[in-house]
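The structure appears below as C-alpha cells.
== chain A ==
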Amino acid sequence: MNPMTPGSYMPTEYFPVLITMVIASAVGFGALFVGNLFRLKRAYREKLMAYESGNPPLEEPRYRFNVKFYIIAMLFVVFDVEAVFLYPWAIVYDKIGLYALIEMLLFIVVLVVGYVYAWKKEAFVWD
Partner candidate 1 sequence: MNSADFIALLPLIVPALASVVLLLLITFSRSHAVSVLFTLGSLLLSFLLLFVAGGGTPRRVTPLFIMDAYSLFFIGLLFIAGIVVAVMSSRYLGERSMERGEYYVLLLLATLGASVLAAGSHFASFFAGLEILSVSLYTLIAYRRNDDRGNEAGLKYLILAAASSSFLLFGMALVYAQTGSMDFFQLAEGGRVPDLTVVLSAGLLLITVGVGFKLAVVPFHLWTPDVYEGAPAPVAAFIATSSKGAIFALLMRYFSLMDLQRFPAVWYGIAGIAVASMLIGNLLALRQNNLKRILAYSSIAHMGYLLVAVLAGGTVAKTAVGYYLAAYFATMLGAFGVIAFLSGEEGDAENLEAYRGMAWSRPWTAGVFVAMLLSLAGIPLTAGFIGKFYVVAAGAGAALWIPLIVLVAGSTIGLYYYLRIVAVLYGRVPEGEGGAVTGFPGRVLGMTGGILLTVLTFALLWLGVYPAPLIRILQATVARLVP
Partner candidate 2 sequence: MREALWVIPTLSYLGFVVLALYGRGLTPSRAAVVGVGTVGISALLVLALAIEFMTSPPPGHAYVQVLWQWMEVEGFRPPVSLRLDALSVIMMLVITGVGFLIHLYSAEFMRGEEGYSRFFAYMNLFVGSMLVLVLADNLLLLYLGWEGVGLCSYLLIGFWYRDPENGYAARKAFVVTRVGDTAFAIALFLIFTHLGTLDIQEAMQQAGRTWGADSGMAIAAAALLLGGAVGKSAQLPLQVWLPDAMAGPTPVSALIHAATMVTAGVYLIARTHVLFALAPPVMLAVAVIGAATLLLAGFSALTQWDIKRALAYSTISQIGYMFLALGVGAWSAALFHFMTHAFFKALLFLGAGAVIMNLHHEHDMGKMGGLRTQLPLTFWTFLIGASSLSALPVVTAGFYSKDLILHNVGTSESGSLWLWGAGVLGAFLTSLYSFRMVFLTFFGEAKGKASGKPGPLIRIPLVVLAFFSLVAGLVEMPSLFAYAGLDVHLFTRFLQTTLPGITASPLPLSVEIGRELIIEALQLGGILLAYMLFLYKPGIAGVVARTPWGEALQRLWRSGWGFDRVYSVFFIRPFVWIARVNREDAVDLPYVGMIWAGFKANRFLSRTQSGKVRWYAAGIGLGALVLLGIVVLL
C-alpha cells in the first residue's frame, strides 16, 4: 500500500516495537502478579515504616526545600538533556561530516555561554 494515500497511512514499520512493548509489559506485570500469588504476606509495624537505612523516620516526608535545590536541579536537567543530543549526533556524524562538527561546536558554545551566565550569576554558590 502506498503510505502516502491520505487517510490510509499506517506506520507499519513500527509494528515490532508495539509487539515488544506489549511483551515487555506482560512480563513485568506478570512477574509482579505471579509473585503476589505465591509470596507470604506478614506485615508488622517496622516493616510498614518508610525505609531510611534502618533509622526510624524523624519527620513528615513532605517539607519545604531550599530554593537552591530547584536551581541546581534545573541546571542539571538543562545540561543533562542537552548532552543527550550528542548521541544522535555521534551516529550521523559519519554521514554529515565537517558540517556536523561545526553545528555541534556552535551548540556547545551556546551551552558554554549559558554555563558562564549561570556561573557569573553565582548559581553554583551554595551560601
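In picking the candidates, the idea was that all candidates are chains of the complex that A comes from, given by their letters.
The definition used in the following text is that a residue touches a chain if its C-beta (ideal position, glycine included) is under 8 Å from a C-beta of that chain, and two chains touch if they have at least 3 such contacts; residues count from 1.
Please read these numbers as outputs of a predicted model, since none were measured by experiment.
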Complex partner of chain A (touching, any copy) among 1 or 2: 1
Residue ranges of chain A touching candidate 1 (in the complex, touch as defined): 3-4, 6-7, 9, 99, 109-110, 113-114, 116-117, 119-121
